[in-house]
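Only a single protein chain was left out; the remaining protein chains are all shown in position.
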Amino acid sequence: MSFLFLANAPVVDESVQAELSRLEICGMTLAGLGLLFFLGAAVGLFRFPDFYTRMHAAGKGDTLSSLLILLGFALITFDDFSALGWLLLLKIFGIVLFIMLTSPTSTHALMRAGFEDGIEPVTNNPKRKKKGGAKKK
Amino acid sequence: MRKLAVAVVVLTGGLLLYAATDFAAWGDPESPASDSDVSKHFIAETGVDTEVPNMVTAVLADYRGFDTMFETVVIFIAGIAILAILKLTGKDATKTPGKRKDEVDDAPDLIVTHTVRLLVPIIQLFAFYVLAHGHVSPGGGFQGGVIMGASFILVALAWDLPRAMDRLSVDRAILLAGVGILIYAGIGLLAMFLGGEFLDYAELSTIFPVSREMARYHAMLGVEIGVAFTVTTVMFAIYASLSSKGRLEGGL
Amino acid sequence: MFGEDGGLLRELLVERFNYCIYVVLLLIGLYAMIAKNNLIKKLIGMSIFQTAIILFYVSLGVKEGASIPIYKPEHDPHGHHAEDHADHKPKDANASSSASADAHDDHHEVQALTDEQTRQYANPLPHVLMLTAIVVGVATLGVALAVVQRIYRAYGTIEEDEVMKAIMEESQGIPSTKGSPKSKKGASKKRKAKKA
Partner (left out) sequence: MSGLELFNVFILVFLVVAAVIALRVKDLLIASVVFGIYSFLMCLLWAEMGAVDVAFTEAAVGAGVSAVFLIATVFNVKRDSSD
């Protein structure tokens, strides 16, 4: 299984990467798109006014960008249609599935904890404003 | 106190940095640590002696098996110690502690519980995979055990502690931790009765129809299972005690 | 000390940056263990100290251009052996296993890795030592946290100076039998005041 962990493999020569296959280009585009969404999530985390909108940015941006980057990796590693490539693809899809399940759940749990703690959302509705976000007690 | 701390830190830092200049250069293959006969021997001979491709597992469970056994004992002792420190006894145990103000008494969250219900079997399956596949990929008893214990902790976090304690009560956890060490020591003793030394797994080939190398391979798996038992149960016991102030009820 | 046209500094910061960071982390942990007043902060400092030492050990095991310490398929001395074994085993499993194994050994002439091949793998020994250290570390962290909770139950605080003061008061003026429940009550009162 050591082929999965090429962390210390020597860096690829410049001369080798002469031409990118179509799959690799697709994968890199997806990964770049994921990075863009990460940037958006980070900006949102800093710029949004209250807890809920900030969590919204972090939760959605994180999930989508992780998925995009992982799918990009899957395409990049899957350029030779070998058995090992299929195995790797399967594992990456496992991770994608895991993130799709856990990331929204953790965002939801955090939001709920904040709501029960009585954090008030920023709103224009005067009726909501008076009542506040938490209805605990 | 702060001034004393700064003085000590500066002194130690100076000494360490002074020593750091004498270290071998970063990643030097000729450094004394990498070039010693011991390390070279492990890299060269592990595959011949044990048929295990992952050298770390082989060195952990076979060459340094005695060390690992007592590391497991240390974890077991930690589990017992936490119960001894935190568990309420005598007068305190009988009186029911009042609920604290900040204690969570809401119903468990629907979305979280459903996700956890979906994930826990996968996590436990993955723990078994990590445990069993530790010979050819990163993994082994410690990692698999921690992941397994984490799955129980996840149940306790998503619902509440009693729900997790239904699956694995703390008393049973400590019992199973002992069983893990018994598995480990038992394999060692079996090898001893078969004529070898303590934890000399190769001797097991006299009663099992495998070669000496494969005997070591399979005995390592048995030993890792013992480690996983102890680590799983002790991790959960520590969590259960810590999160409930030793009351083993209510809790986080 | 840091003279000689920055030679020493360069040596430390460029070639041994990992060691520098290990020293810095170790010092951060040490400082926290000595100077921090809060017991949980002390424990976090202890964990940082511990990981710094583990970082040091793992850094020692790194080799330039080396792979992780798991045999590549082409280097595994028993790489094909296992498959052959599986093929042959069903025929006569219990008849003469050791003899057949010996025969295989003759076939494949299992041999250790050469020096050239050995150089391609990172040093596994520090990894092994540190792997157990991590798990034992979390177990000891658990024990320490249990002690912290116990201290909190007894004194109602986890600040070091307040605990020391409570212990001093207990041992001096007030008789010990009365002292502990009194301090406990005071602590719980303080806690209630904070909550309200």
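Order of writing sets the labels: A, B and C. Residues in every chain begin at 1.
Here is the rule we use: a residue touches a chain if its C-beta (ideal position, glycine included) is under 8 Å from a C-beta of that chain, and two chains touch if they have at least 3 such contacts.
These numbers come from a predicted model, not from an experiment.
Subunit C residues in contact with the hidden partner, per the touch definition given at the top, are 17-18, 21, 24-25, 28-29, 32, 36-38, 40-41, 43-45, 47-48, 51, 54-55, 58-59, 61-62, 66-70, 122, 126-127, 130-131, 134-135, 137-138, 141-142, 145, 148-149, 152, 157-159, 191, 194. Although one chain is not shown, part of subunit B still touches it, namely residues 54, 56-57, 130, 138-140, 142-143, 146-147, 149-150, 153, 157, 235, 238-239, 242-245, 252.
Following the convention adopted for this analysis, only the chains that are shown with their structure count from here on.
Taking the CA centroid of subunit C as reference, the farthest chain centroid is that of A.
Averaging C-alpha coordinates per chain places the centre of subunit B 12 Å away from that of subunit C. Centre-to-centre separation between subunit A and subunit B, using Cα means, comes to 31 Å. Between the Cα centres of subunit A and subunit C there is a gap of 30 Å.
Counting partner chains per residue, subunit B has residues 53, 136-138 touching two or more of them. Residue positions of subunit C touching 2 or more other chains, listed in rising order: 65-66, 68, 70-71. Only residues 1-2, 4-6, 8-9, 12-13, 16-18, 20-21, 23-29, 31, 33-34, 38-40, 42-48, 51, 53-56, 59-60, 64, 67-68, 71, 74-75, 78-79, 81-82, 85-86, 101-102, 136-138, 140, 142, 146, 205, 209-214, 231, 234-235, 238, 241-242, 245-246 of subunit B touch subunit C when the two sit together in their complex. Contacts from subunit C toward subunit B in the complex involve residues 1, 8, 11-12, 15-20, 23-24, 26-27, 30-31, 34-35, 59-66, 68-71, 75-78, 81-82, 85, 93-94, 97-98, 101, 104, 110-115, 117-119, 121, 123-128, 131-132, 134-136, 138-140, 142-143, 145-147, 149-150, 153, 195. By the touch criterion given at the top, residues 1-2, 4-5, 98, 101-102, 105, 108-109, 112, 116 of subunit A touch subunit B in their complex.
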